[in-house]
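Have a look at this one.
Omission of a single protein chain aside, the complex is shown with its protein chains in their original locations.
Moving on, here comes chain A:
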Amino acid sequence: MRWALRIGSLAAVLVLWQVLTASDARAWLRFDQLPTVVEVAERFVTQIGGVEYYHDLGNSLARIMTGFLLAAVLGIALGVLIARATWLGDLLGPPLEVVRPIPAIALVPIAILLFPTDEQGIVFITFIAAFFPILVSTRHAVRALPTIWEDAVRTMGGSRVQVLVRVVLPGTLPGVFGGLSVGMGVAWICVISAEMISGQFGVGYRTWQAYTVVDYPGVIVGMITIGLLGYLTSAAVELLGRRVTRWLPREALR
């Protein structure tokens, strides 16, 4: 019953869209410029039958994966170190706090000046976008870790490194995955925006390109593609997170 309602709702939106665009409705909002559902669907089918679509997909995915993985490794490592070593927090904290409030996309001019190729600049923007949520969540998770687990391992004769590997890393995973989810979300926003501004190839570039040549069905296909990719990568992070934090009490999972 609830599923029927959900599917019905989705279908109604598509029907409304088709009716408004096909009838060139114009009542303050101008639907006559927008492509119809049928046009978009046809376009989608031709696109996924061609090579270019996958080429763009591959480009965007490579960029986001490089930036995101770099951000995950550095964000987790620095987050742990800053939370565990006071002097490192004092050393690295201030410059990081100064850069953190700047939205990554505002760093595009810097990225263009700083890096020899646009490609590296886009990866840099993606990296910065994902880095801060991951760093902040990790730092918070490490600081919030109950001391009892560390005490237990130390009274078993565990060294500093063993405490780090056996207690701090597994114990902070739930918090870290929170940061990874947020990081993946903002990384997509930034990779698409950066591609629109300075890219060659990629889903964001292709979508903007379609707009400039008045290919509106192409724009919508690009938007849907971006949405799907964002959904799939977020779901992958979520799934992995659930797998590695199965030990959490059930109520905390929801």
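As a convention for this text, a residue touches a chain if its C-beta (ideal position, glycine included) is under 8 Å from a C-beta of that chain, and two chains touch if they have at least 3 such contacts; residues count from 1.
Keep in mind that, in the parts below, contacts and distances are computed from a predicted model.
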item: Missing subunit (named according to UniProt) among the choices "1,2-phenylacetyl-CoA epoxidase subunit A", "Tryptophan synthase alpha chain", "Nitrate ABC transporter, ATP-binding protein" or "Menaquinol:cytochrome c reductase cytochrome b subunit"; value: "Nitrate ABC transporter, ATP-binding protein"
item: Residue in contact with the excluded chain [from A:Gly8, A:Gly58, A:Pro103 or A:Pro170]; value: A:Pro170
item: Given A:Trp3, A:Trp28, A:Trp87 or A:Trp247, the one touching the chain that is not displayed; value: A:Trp247
item: Residue among A:Ala4, A:Ile148, A:Val214 or A:Leu239 touching the omitted chain; value: A:Ile148
item: Absent chain, residues of chain A that touch it; value: 146, 148-149, 151-158, 162, 166-167, 170-171, 173, 245-249
